[in-house]
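With one protein chain held back, the other chains of the complex are shown just where they sit.
Moving on, here comes chain A:
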Amino acid sequence: MQSPSTVEQPDQAPPPAPSRSFARARHDLSQGWKSRQLWAHLGWQDIKQQYRRSVIGPLWITISMAVTATALGILYSGLMGQPLERQLPYVAVGFIVWNFIGGCVNEGANVFIANEGLIKHLPAPISVHVYRLVWRQTLLFLHNLVVYVAVLLIFPPWKYGGHISFSMLLAIPALVLLMINGLVVSMFVGIVSTRFRDIPPITGSVVQMLFFMTPVAWIYDSTLLKNSPRVKYAELNPFLHYVEMIRQPMLGQTIVWRHWAVVLVATVLLTGLAAIFLRNYRARVSYWV
C-alpha cells in the first residue's frame, strides 16, 4: 500500500550523532542556557505566584526566615550554652544556606515530574526546567540575604571572633559553587526520580535527616563538643563542607580551605555523575514523565 512518493523519502544517510552522546547532552545544556529569558521569567513567576494577592508578597519569604532564624538562634544558644551573638548569626546563615541546598535537592526530585505538561507539549531542552529551579532557589536565597544583613548589623562579626575583611567576598564564588552543585544535583535526582517514583519521598526524609546531622544549627567545634570523637565523624558529612565553605566568609571568620577542597572534589564527582545520566537518559525523560 505504501506509495512511491516524490519528496517524502529521506534522501541522505542517517546522521552519525545518536541521541546518547555527550555532544547532545552538552547541546541540551547550552540550548537551555540560551532560553534564559524564559526560565528567568518563569523562576520569578513561581515566586510571585506563591504570594499573589498577599499584601506584602515575597516579603513573607524574608519574614518567615527572620522568625525561624531568631527562634532557632535563641533555642540553640541555650541548648549549646553559646553566647547569642555567636549562635544567632551562625544559625541564621546556616539555615539560609541549608534552605538553598535542601530546596535544590527536594524540588530537584520533582523537577521533571512537576513539568510533565510542558515537557510533553513543547520541545525544550530538559535543562530549562533545572535552570528555572536553581534560579528560583537563588532568588529565595537573595530574599533571605536581607535577614543576613540585619543579623550582621545587630550582631557585628567582631563581637565574636570574626572581622570585616575582603575575604568575606569569597562568599560570592562560594555561592556560584553552590549554584553549580544545585544544577548538577537536581539534574541527577530529577532524572532518577522521574524513572523511579519512590525517590522523591526518600529524598524528602534524607534531606530532613541531614539537616539534623549537619552542623547547620549546632556548632560542631564548640567547647561542648570539641573533645568528642564525633567531631571527626561530622567531617565525613560532605554537607558540612558545603555549609562551612559559604558560612565562614559570610560571618567574617577565618577561611578553612579544607572545606573548599572537599567541595571542589565533590563538585567534580557530582558533575561527572550528572553528565553520565544526562547523556544516557536525557531523551528518556519525555517518555518517563
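One rule holds in what follows: contacts are C-beta pairs under 8 Å (C-beta built on N, C-alpha and C of every residue); 3 or more make two chains touch, one makes a residue touch a chain; residues count from 1.
Keep in mind that, in the parts below, contacts and distances are computed from a predicted model.
Between the names "ABC-2 type transport system ATP-binding protein", "NADH-quinone oxidoreductase subunit N", "Putative signal transduction protein" or "Heme exporter protein B", the one given in UniProt for the chain missing from this structure view is "ABC-2 type transport system ATP-binding protein". Note that of A:M65, A:I96 or A:I199, the residue touching the chain absent from this view is A:I199.
Looking at A:A23, A:L75, A:L122 or A:V256, the residue that reaches the missing chain in the full complex is A:L122.
By the touch rule set out above, chain A reaches the unshown chain at residues 1-3, 5-12, 14-15, 18-19, 35, 37-38, 41-42, 45, 49, 52, 117-124, 195-199, 283, 286-288.
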